[in-house]
Each structure stands twice: as structure tokens, then as C-alpha cells.
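Following: one structure in C-alpha cells, then a few remarks.
Note that one protein chain of the assembly has been removed; the remaining protein chains are unaltered in position.
Labels run A and B following the written order; every chain starts at residue 1.
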Amino acid sequence: MAEMMAEEKKIEYWRWPEAKWVNPKIDWKKGKIVTAGVDVGSVSTQAVIMVDGELYAFSNTRTGSDSPESAWKGVNMALEGSDMTVDNFDYCIGTGYGRVNVPMAQRAITEIACHARGANYMYGPEVRTVMDMGGQDCKAIHCDEKGMVLKFMMNDKCAAGTGRGMEVFADLIGVPVWEIGSRSFQLEKKPPTISSTCVVFAKTEVIGLLEEGEPENEIMAAYCTAMAHRIMELLNRVGVEEKFVITGGIAKNEGVVKRLEEDLGFTTMDRVWYRKEMRDAGIPFDTQIAGGIGAALFGRALIERGKAKSARKA
Amino acid sequence: MIVAGIDIGGKNVHAVIMKDGTMLAKGAMPAGIKKAESAEQVYSEVIKKAGLKREDVERVVATGSAGDRAAFAQGVIADASADARGTHKLIPTARTIIDVGGEEGRAIKISAEGKVLDFAVNEKCAAGTGTFVDTMARALEIPVEEMAKLSLESTHAVAMNAQCAVFGESEVVSLIHAKTPKMDIARAVHDAIAGRIGSVARIVGLEDDITMIGGVANNVGFVESLKKDLAKDVKVPQDPDYVGALGAALAASAGVTAEKVEAKVVEKERYEEGKA
Partner (left out) sequence: MIASYGFNDGSGHWYIFIDTDKCDGCGKCVEVCPGKILEVGEDEYDPFREESVAKVKTEERKKTRYDCAPCKPGYGEQPAPCVAACEPGAISFSDGWKLLYGAR
């Protein structure tokens, strides 16, 4: 029974809404270069289509059982309601965990390069640090005003500081993962500290705290603080600079984000389009599409610089 | 002279009582959350087992990561020091000691006299410790002892990619779903951790005889994987998990109540990150 409930909880956690959007104001047939970026992550897949560097369409879906299928699902969803087909793509780039298995792509580029470039487009040229916290890894990227990577650090070896570490904690303490952030601020006393970085050893510490009668909310506060410190470690290594953006699932956990901002001494950037006309046009802002945008932009730049040939069939 | 040694580790507490170089009694229990209380309990039990009273024990020396919690001990010695003393007594030809316990793994190089020459530690990450083995056995839903034996029957080497106990658990689960035989998974687990421990041992150098101690030394499957990784024979003394406590007791009989060891650090060149 307990196992079943844990299973349900996990499914709930990932039941975020899929999204899609097509820009009605762009007549793609008048555009010169059509590029696509397909970001196949371990959890979600995004397809972004750009016409001459302007956002034309995107989709954000759950990753299915295999990467090629997920890539097709994403692209088809993005193209729904448009008369464009994949044959109209000049260039398509795959990125993310499944980047080498994107059937319609001519090239694969790591998500680190794509995230930096995408964040530059979305948040503007003043973005210097991008922190992406995924389900199974975390990445700190330091970039320049063009969105080119200056230094990066990625950790996909250890579960501490990833969404997975938070899930393990949520299962252990028996609290839904989405409640942890807000509950971590409802405190009656000073929270304890969790000194272990390793998730397995931290689990032992948490069990000890529970046995000692420490209240749940205080333990959640302790865990969120530990996770924020952990992210700080990585950020300090790449040299964190304003302006700073945080993406990925953990960005939704205010318990971690607020504590991280306290450590940093500044806040993360507002989640709005950098360009006013995009804000005014009401284009939905989705932090998850940064990688896809970056990939699509790279496609255009490669063609314009003569480093890639158009693969357009129609 | 009657002495006692107590080893308070991250996972377990071990204690031994010795009289003139001979062991009178030994005992162990999980350290739990309240390590001081567990230490007290184990100590009282071994004294009782040896048929002694507390005042009969002339000197008590503690060791282990929580060695300082033993209120009844006269002193604390470093783990590496206790390991060296204990191992040297049991296997005098030992030159390289590999100690893998619940929450730490370490390699120690010792002289012919049993003195610590160098050591390296793997700590604060479960991937290189007995905890990794325990976690994977749980994922396989078999006791550690069974996993140890099963891995010896393995016919196919399966690679384990995860380098983290949490990710490793999911990998084991997906291997089970892929219908990989349990014996091959067991071996993959042991091979993975042996690779990590082996590289820690290579830091201090592999000099014969290589001796393995600590709780994980009881795991025959792991010892086999370690032998393969090192391409060397590995000796395991009887009761390898008591070696630390034994070493502490030997220190007590030698009148040593404090001993720290330092790794051989040579820092002629410094390579700070970002600038070579």
C-alpha cells in the first residue's frame, strides 16, 4: 500500500501540463531561414521552430519511451495548426539527453551551449549565469553577452542537488514534493542542520532527526537549506554573476530558490521575455524551452555563417 | 594486563577485551543514532562476556569516526592507526591495508613494523562504501550475504554505469526489469565498488601482502571483484570487522592513548583551478 502511494505521488509530481503555441503573426512562407531545435530531456521534450530568428512555434511535452518517438511527438505537436512540415526546415538541431537520437535533426549540440544561447534570447544579453537543475543532473553555466559559454560545470554523477535527491527526501518524509517548499517556511523553531551531502547519508541523518522528534517542517527547511548550499558550491565554482536565471524542476521549489537567493545576495531574474514586443504580444513564457530556442538559433547561425548547408526539401 | 578497544564507526560499534595479547571477548551492534549509548552497551556486554568487572580493565582506547563518543575510554586513536596495529598483529606480512566499512573506505600503506606510511580515504559519499552494497542488496531484495555468494556464480559481466548509490539503485531496478540474472547484477555491483576502492588503493601503492579488513571484507563476492581489479591476491583475516577494535586494544596495551597519522603530502607544485 505504501508503495502504491509512493508510485501515485511520483506520477502526480510529473503531471505538469503539456503546452503548445504557434505565432499567428508570422507568415513563415515569407521568411528566409526556418530552423528547429528539439530538446529531448530525460523527463520532458520541447520542439521550437524559428523563422529568421523569431519564435514561430513551440511545444513542451513529456518524454516517451524512446527519444526518436518523443522528438516526433514534440515536432508534430508544435506544427499542429500550421501548414509547415519538417520538409520546410532548413536546419534542425537536436539537444538534451537524447540529442543523438533526434531523427529529423542534421546535428546534435549539447544542452549546455543551447541553454546559454536560449537564455540569452529569452532573458536578454545581461544574463551571465544560468543554473539548470534537472531531475538527474545540475548544470551551472557562465556565459557572455552573446550567450556563448565562458565556463560550465555539470554534475550528473551524484544525486545530491538534483530533483532526484528531493524526491528521495519527499518519499522518506512522506510529504508530496510540491508541498516541501512552502512548508519549509512554516516554522516554529530554528531548523536543525543536515551536514551530509550524500543523499544516502543525509537520509540516515533525517531518520535520526525524526526519531529525536524534530518537527517535519523544520526538517524540510534543513533539507532545502542543504540543497541550496549544494547549488551554491557549484555556482561559486563557475563564478556566479548577475544577472542570474534558474531553470529546471527545482526552480519551482521556493524553499530552495529563496534560500539560494539569500546565499547569493541577489534574486533571480523575472520570468518574462526580454523584448517588450514579445511581452506585449502575449507570447507564453516557458522556462523549459530555452534549450530548444538555443538549438534553433544555432541552426540559423550555422547556415548564415556558411558552416552548414540548408537541408530544406520543400 | 587487561585492556579494551572500541571502534565506533558510522554504522556499527565493535569492542574487544584483551588480556596479555590474547582476546578474551568481542561484541558488536549497530551504532544507531545515539552512538554514545550503543558504545556503552557494547562495552558493558563484552566485559560481562569476558567474566570481568569494569574496574578490571586497566585501559580503554577508542577509534572510529565517532571514537570520541566513548566516555569510558582514556583516549582515541586514528582509524588508520588502529587498522595498522590490528592488521599487523593478525597478518605480519601485510603492507597494504584496504579497509571498507559502512560509511568509509580507506587504503593504508604500512611498514614491516606495522607503522603507517601513507593513507588515502574515500568518505562522505556512499558510492565507495559498504552502504552502496547494502543499498543494492535491498534493491535486489536479497540479503547481502546471499548477494555476495550469488556474484561468484555470475557468468556475464554487466557494466554498471551509475557512480552514485541513489542512481545505482534505479539502475539495478532497470537491470532486474530487463531480466538480467541476479547473479550478474550482484557481480556488477561488486565490480563497480571494487573499481572505486581499487583506485583509492593505487594512490598509496599496491605492495604485497594486500590485506582487506572492515565489514565489507566479509563479502566474498566483493573480495573476488577486488582481486580481479587489482590483479593481485588479497588476504582477509578472521573477523575482519573487528580489526579496528583490536588495533585500539593493542594500542591500549602498548600504553598509547592518542595517535594521529598524517598522509605523506608533497606539495612542490600547485595547480589552482583555471590557471596552470
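Assume a contact is a pair of C-beta atoms (placed from the backbone, for glycine too) under 8 Å apart; a residue touches a chain by one contact, two chains touch by 3 or more.
In this text the structure is predicted, and so the values were computed from the model without any measurement.
Chemist: So which of A:Ser42, A:Asn101 or A:Asn155 would be touching the chain we can't see?
Modeler: If we include the chain that is not displayed, A:Asn155 is the one touching it.
Chemist: Check the options B:Ile33, B:Ile203 or B:Val220 and report the residue that touches the missing chain.
Modeler: Touches the omitted chain: B:Ile203.
Chemist: Among A:Glu18, A:Asp171 or A:Glu233, exactly one should touch the missing chain; which is it?
Modeler: A:Glu233
Chemist: Tell me which stretches of subunit B touch the chain missing from the display.
Modeler: Residues 120-128, 161, 163-164, 195-196, 199-200, 202-203, 260, 262-263, 265-276 of subunit B touch the chain that is not shown.
Chemist: By the contact criterion defined above, which parts of subunit A meet the unshown chain? Give residue numbers in ascending order.
Modeler: Its contact residues with the unshown chain are 107, 109-110, 112-113, 148-158, 160, 196-198, 201, 233-234, 237-238, 298, 301-302, 305, 307.
We adopt the following convention: only the chains that are shown with their structure count from here on.
Chemist: When the C-alpha atoms of subunit A and subunit B are each averaged to a single point, how far apart are the two points in Å?
Modeler: Centre-to-centre distance between subunit A and subunit B: 41 Å.
Chemist: For the complex, give me every residue of subunit B touching subunit A.
Modeler: 10, 33, 103, 124-126, 131, 135, 163-167, 273
Chemist: Spell out the part of subunit A that touches subunit B in their complex, as residue ranges.
Modeler: 136, 157-159, 164-165, 168, 196-201, 207-208, 211-212, 237
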